[in-house]
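With one protein chain held back, the other chains of the complex are shown just where they sit.
Per-chain numbering from 1; labels A and B assigned in written order.
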Amino acid sequence: MSAAARTLAQIAALVGGKVIGDGGVLIHRVAPIADAVDGEITFLANARYAKYLEGCRASAVIVGVGAAAGYIGRSRFAFLEAADPYVAFAKILQLFLPSVRLAQSRSSQAAIDASAVIEDGVTVFPNVFVSAEARVGRNSVLYPGVYVGDGAEIGSDCVLHPNVVVRQGCRVGNRVIVHAGAVIGSDGFGYAGHGEDRIKIPQVGIVVVEDDVEIGANATVDRATLGQTIIERGAKIDNLVQIAHNVRIGAHSIIAAQVGIAGSSKVGKHVTILGQAGIVNHIEIGDGAIIGPQSGIPKSVPAGALLSGGIAAAPHHEWLKVMALLPQLPKLWASVRSIERQIASLLKK
Amino acid sequence: MSAAARTLAQIAALVGGKVIGDGGVLIHRVAPIADAVDGEITFLANARYAKYLEGCRASAVIVGVGAAAGYIGRSRFAFLEAADPYVAFAKILQLFLPSVRLAQSRSSQAAIDASAVIEDGVTVFPNVFVSAEARVGRNSVLYPGVYVGDGAEIGSDCVLHPNVVVRQGCRVGNRVIVHAGAVIGSDGFGYAGHGEDRIKIPQVGIVVVEDDVEIGANATVDRATLGQTIIERGAKIDNLVQIAHNVRIGAHSIIAAQVGIAGSSKVGKHVTILGQAGIVNHIEIGDGAIIGPQSGIPKSVPAGALLSGGIAAAPHHEWLKVMALLPQLPKLWASVRSIERQIASLLKK
Partner (left out) sequence: MSAAARTLAQIAALVGGKVIGDGGVLIHRVAPIADAVDGEITFLANARYAKYLEGCRASAVIVGVGAAAGYIGRSRFAFLEAADPYVAFAKILQLFLPSVRLAQSRSSQAAIDASAVIEDGVTVFPNVFVSAEARVGRNSVLYPGVYVGDGAEIGSDCVLHPNVVVRQGCRVGNRVIVHAGAVIGSDGFGYAGHGEDRIKIPQVGIVVVEDDVEIGANATVDRATLGQTIIERGAKIDNLVQIAHNVRIGAHSIIAAQVGIAGSSKVGKHVTILGQAGIVNHIEIGDGAIIGPQSGIPKSVPAGALLSGGIAAAPHHEWLKVMALLPQLPKLWASVRSIERQIASLLKK
């Protein structure tokens, strides 16, 4: 994470921030607040880490507008105030990103079908497999073990990390990042009939992943039975997420780790679904909704809703008592209703 | 998904349905109801999509017996009535499946041990690894990145999608489909002793996957400590499911995505376990039981039981109140009991 050094003033100009202190100090690296030393810039990510400011040995600290006020003249480091300090932090990290060595050519140890189209600047590592009539756009990177099926299309400037699978006919947009082991285009889970007579419903649709999507490690996105499973532009999908056949994830939505979304459900735009939540099939989550961790969503959710369903764990012996009573809630209600009637009758007397 | 066209009457004969309307119309493709056009057959999958019948431009629609009655003479398309329209739909999809080009030979870029037995008609893609004394039966397909360990056996007509791992000694039956990234035969999670002195219990058993099983993408099936982890014939396992050591999954059971089944538990035949449910170790789920999504199953379940344990999410601010009160259920019960005693005493007076 080291690159050419820049002055704090140069950095501030690049990310749209304001220097409080010495803008001439040279910065060459970003580091965590507890570890940062001379020549490094750090970030006060969370109010609970403010205690670290006291002993901070960084040359500069990124903070929100006005947050430096209390420290002026008292700190040995400079501040970079930014309207959104988190965005400034991200941009500064990007400034100091080490350049990755990429061959921008095809490894002779990759298996690429003669009918596949690999555009200029693409890096194909060893052990990659690109099938017939597949296309990979300019400057994309296929790490070792990547599989691109028949006629699949990968856009430009994509990164497919090791062992990513994109099965036949699926379409991936531009600037898409797919993390290691993720599977795009596995068969949807569909059967007809029962028991011995159950038969597989062929899954002949595809997956469409639009531009600027990121998909986490070992996540799975099933192809549609017919038609398309769609992940709209800018959506971010975390590790080990399951997206079933014919689901649509709206633009810029955020799906945290281990969430499961069952078949044909539609998630709106700018939705946030937190870890381990589950969405049943054939429902709709409205735009901008926020779903808490571990929540079960059994029916459609209106736009903008803020839902929770997770249970906070409790001390085990207390929880055993709660669990014994929970199934008896209906009986408890009946008791209370009966008491209310008795009191009403007592009061009448 | 296009193949040779057939008349609707021919299709009806093949799937055992009845034509209402013009049996001579040529069909060459299956399409979703909202998209289907001339020459295509579609399927009314769900009553909620009946609205699409009005503007439907398909040449034919698959429906249940009697469902066409209301439309006769009014529709510009024909109907194919079937006893189980979903089964008819699946069979028609199979009719129109595009043929997949398979080499039915071993890629020179695969690594196959000299002692491995690869039967006739097997397709071995590049980057496949088949270890010593492994066997692969007739017409099976090993996609790129597949690993078959020492002495493992894969039956005939199997499909192992890219990057599937079948570790040493495991046995996979015939017509088994394993989706990309799934792992069969990883070590069970077993240790003896505590802390610093904890030691690994070698996992020397195997996994047996019987005929006609399907296992989802990135699912994991651990080998037995001793003996066998067994997935009986016809069971269908969805993506990201965890099956621990020494588990047995009964014939024709359905395990939806992200379910976890802990060590040594036995799931009966024809069981359905819905998404994200969890089954503790050393219990039995009786034949035909149905377990709802996100349910926790802490003890054995009788045959035919229908269990639920998932919580429906609620508006966040209301849920906070519920969560504050839930741990106090025992106190609430005590209050109600105390009130009942007071009322009894009041009524005596």
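In this text, a contact is a pair of C-beta atoms (placed from the backbone, for glycine too) under 8 Å apart; a residue touches a chain by one contact, two chains touch by 3 or more.
Not measured: the values here are computed from a predicted model.
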item	value
Full-complex contact with the absent chain, from B:Ala9, B:Val117 or B:Ile201	B:Ile201
Contacting the left-out chain in the complete assembly, out of B:Leu14, B:Val117, B:Ala303 or B:Leu326	B:Leu326
Residues of chain B (touch criterion as defined above) contacting the omitted chain	111, 127, 129, 132, 145, 147, 150, 163, 165, 167, 181, 183, 186-187, 189-193, 195-202, 204, 218, 220, 222, 225-227, 240, 242, 244, 258, 260, 262, 276-278, 280, 282, 290-292, 294-299, 305-309, 311-312, 314, 318-319, 321-322, 325-326, 328-329, 332, 335-336, 339, 342-343, 346
Chain A, residues in touch with the chain not shown (by the definition above)	1, 30-32, 35, 46, 48, 84, 86-87, 89-91, 93-94, 97-98, 100-101, 107, 109, 125-127, 143-145, 161-163, 177, 179-181, 214, 216-218, 234, 236, 238-240, 252, 254, 256-258, 270, 275-276, 293-294, 310-317, 319-320, 323, 326-327, 329-330, 332-333, 336, 339-340, 343, 346-347
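Criterion: only the chains that are shown with their structure count from here on.
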item	value
Whole-Å separation of chain centres (CA-atom averages), chain A against chain B	25
